[in-house]
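If you scroll down you'll find the structure; I have some questions about it.
A protein chain is absent from this complex, but the other protein chains hold their places.
Right, chain A next:
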Amino acid sequence: MLSVLTDNWELFREGFWTTLRLFLVSGVLSLLLGTLLATFRVAPVTVLRGIGTGYVNTLRNTPLTLVFAFLFFGAAKMQLGLPTFFWAAVTALTVYTSAFVCEVVRSGINTIPPGQAEAARAVGMTFVQVLTIVVLPQAYRAIVPPMTSIMIALLKNTTIAAGFSVLEAGAIPAAMAERGESQMLTLLWITIGFLILIIPLVFLQRWAERRTAVA
């Protein structure tokens, strides 16, 4: 059973390394884009709210595979230049995950009593200060568990990139089948690999919850 892993170690190492890079890059980018979209959705400007709502409802209801297919095949047909396959995959994962991050951040913002923002403005804070010093830090504290779930989902969603020329963990079974290795054991090792990646996220969530606890 171990030999399936050790004989094909370079395949697993390369695969999971790409998975990890995909996850970290698109994780950070979707946190940024998602937060920005959330500020759009709570903004007092109708146009911005419209953009935020339109974006979230479109991307959240589009299957991720379709987002990938559009970037890899649709964009090519429209003669749009693709960056490398890796960055195209990061783009697909980011624009998709951002919609979910946006909604979680927005729900976090909604937990903050309006009086806080009003009080912050009353002492002379600018909008950016109100958002970054008063509202968002409290909002993030409220959304640690759902945000962790979204990040775990993102980590697993990276496997879709295997179908689009990004050889991450999801591409391992195809190569292993050609090498004549057992599919069951391959999948077992991939599952273990994902557990190893996900468990630290769970601990990070617990730590963040304890650290930011109010009472």
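Here, a contact is a pair of C-beta atoms (placed from the backbone, for glycine too) under 8 Å apart; a residue touches a chain by one contact, two chains touch by 3 or more; residues count from 1.
Simple rule for what comes next: contacts and distances are computed from a predicted model.
**Q** Unshown chain, UniProt name, "phosphoenolpyruvate--glycerone phosphotransferase", "Extracellular solute-binding protein family 3", "[Ni/Fe] hydrogenase small subunit" or "Electron transfer flavoprotein subunit beta"?
**A** Matching the unshown chain against "phosphoenolpyruvate--glycerone phosphotransferase", "Extracellular solute-binding protein family 3", "[Ni/Fe] hydrogenase small subunit" or "Electron transfer flavoprotein subunit beta" yields "Extracellular solute-binding protein family 3".
**Q** Of the residues A:Ala43, A:Ile152 or A:Leu188, which one touches the chain left out of the display?
**A** Counting the whole complex, the residue in contact with the absent chain is A:Ala43.
**Q** Even though one chain is hidden, which residues of chain A still touch it in the full complex?
**A** With respect to the unshown chain, the touching residues of chain A are 33, 36, 39-40, 43-45, 48, 51, 73, 76-77, 79-85, 121, 126-128, 130, 162-165, 167, 171-180, 183-184.
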